[in-house]
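A single protein chain has been removed from this complex, and every other one stays in its place.
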Amino acid sequence: MSTPVALNDFSKIPTIPGVSPLTTEQSRQSFWSSNPISSFIIDTYKQIHSHRQSLSLSNPGTVEDLNKEVSRDVFLNQYFFTGLRADLNKAFSLNPAFQTSHTFSIGSNTLPTYAFSALFANDDLFVQGNLDSDYSLSGRLNYGWNKNNISKINVQIANGQPSMCQLEQDFKGSDFSANFKTLNPSFDLFSEEVFNGVAVGSLLQNITPNFALGLEVLYSRSQKGSPADAGVSYLTRYVSPKKDWIFSGQMQANGALVASFWRKVSANVEAGIETTLQAGMIPITDPVMGTPIGIQPTIEGSTTIGAKYEYRQSVYRGTIDSNGKVACFLERKILPTLSVLFCGEIDQFKQESKLGCGLQFETAGSQELLMMQQGLDAEGNPLQAPPQL
Amino acid sequence: MSGMFQVPGQGAGAGMPRKPKSKFQEFRESPMYTVLVNGAFFVAGVAFIHSPLMEMLAPEL
C-alpha cells in the first residue's frame, strides 16, 4: 500500500507514462492555455520569445537613421547653404522647449528671403512649423504614445503647388524597429485602384547584438489610372562591439547601392566615408532622327570622405568627393549669444565654387534664460558648466 | 540622298574611319570601371579611417 499523498500537491500524483501533469500555466484553466493547439502556438511563441531575450539583442535604431552618423553628422550636405544669412533664435523656455526663429537670407537660390519658424517640444510631443516669405508652410508633429510608439505627421503646403502630407508610424521593439509611412494617401474603395499615393513599410531586425538586417517595401501610384510601382530595398548595419565604428549598406529599389562607414576617431573627431553606385538606363537616341532606338545601362558612382571636429565652441566639417568637390563648413561660437557660420565648396573638375556666410543670434524671451546665456543661474551666480543651448 | 531611310546608326559615322578602341579604353567606358573605382575608393577610405593615420589627424587637447 502506497502512502497517501496530500491532495493539494498535484505534482506528486502518479501519472500515466508519457503524459505529463498539468503545468502551473495549464492549471490556471484558461481556454487558450489548456487547448492543445493554441497552447502549442503560445508555447512556441514563448520559447522563441525567451530565446530572443536570451540573445540580449538591443534595438538596432530606425531605418531612417541607418547611415545617420555619416550622412547627417559627419557630412555637411544638410547644413550647406549659399549666400548670406542671419538667424535670430529666441528661446522662451527650455523645458518644455519653446523657441521661435527668424531667418533672413540673400543671394541663395534655395533659401527664401525670410522665414519664421516656431518649435515646441516636451517629453512626448514635438511640434515645429516654418512659414516663409512665399507663404509656403512646412510643418511636422511627432507624438510619442509610449516609449515604443511614435506617430509623425509631416505637411508641406506651398502656394500654387500640390501640397504634401506624410503620415508615419514608428514602432520600436526590444530587438527590431518597424516603420510604416504613407505619402499623400487617398482611398477609393469602389474602384479597382483602392489606394493612391506612396506607401513604405520597413523593418530592421538585430540578428546578433551588433548586426542588423532590414527590408523596405515601397508601393506607389502617383496618379489615378497610371500603373503602380513597387520595389524592395535591402538594408544592413553593423555596429562594432565598442560602438566606435559602424558599417551600413543599402541596396535600394531604384537601383542604388550605398555603402557607408563611420568611425569615432577620438572624443571630438569623427570620420566617415560613403560610396553610392546608381544603376540606371539612359535611352540611346538616333543621331539623325533624334528618336529613341534603345536603352543602355549606365552606372554612376561617387565616393565621399569626410571628417567632423567638434569642440566646445566650434564645429568643423570637411568633405572631399570623387567628383572633385571639396567642401567645408565651419561653425564657431564667438559669444554665448552669437555664432558665425562659414561654408564653401569648390568643384575642381567643373571650376565652380559656392560660398555661404551666416550669423546666428541667440536671444532670450525670459529672465531665467537671459541669465543662463550669460553663464549665470537664476540668482546671478556663475554656472558650473556652460549652458547647452 | 538625305540619309532619311538608312539604317539608324549608320548615317552619320558610316563614312568616317573608326579607330579601333584599345582594350583599356573599352574597359574605361564600361560600367564595370565605375564600380571598381568606387569600390577601391571605399576600401581605401575605410582602411585610411581605420588606420593610425587618421588618429594622427585628431589633435590631442
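Letters A and B mark the chains in the order given here, with residues in each chain numbered from 1 onward.
In the analysis below, a residue touches a chain if its C-beta (ideal position, glycine included) is under 8 Å from a C-beta of that chain, and two chains touch if they have at least 3 such contacts.
Keep in mind that, in the parts below, contacts and distances are computed from a predicted model.
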item	value
Choices "Exosome component 5", "Aminoacyl tRNA synthase complex-interacting multifunctional protein 2", "Mitochondrial import receptor subunit TOM7" or "RRN11-like protein" - which one is the UniProt name of the chain not shown	"Mitochondrial import receptor subunit TOM7"
Missing chain: touched chains present in the view	A
Of A:120, A:171, A:211 or A:238, the one touching the omitted chain in the full complex	A:120
Selected from A:102, A:152 or A:354 as touching the chain missing from the view	A:102
Footprint left on chain A by the chain that the document does not show	88, 90, 92-93, 96, 98, 100, 102, 116, 118-120, 122, 127-129, 131, 135, 137, 139, 155, 157, 163, 187-191, 361, 363-367, 370
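Note that in this section only the chains that are shown with their structure count from here on.
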item	value
Length of the line joining the C-alpha centres of chain A and chain B, rounded to whole Å	33
Residues of chain A that touch chain B when the two form their complex	245, 259, 261, 263, 265-266, 268-269, 271-273, 275-277, 279, 286-289, 293, 297-303, 305, 307, 309, 311, 322
For the chain B and chain A complex, residues of the former touching the latter	3-4, 6, 8-9, 11-13, 31, 34-35, 37-39, 41-42, 45-46, 48-50, 54-55, 57-61
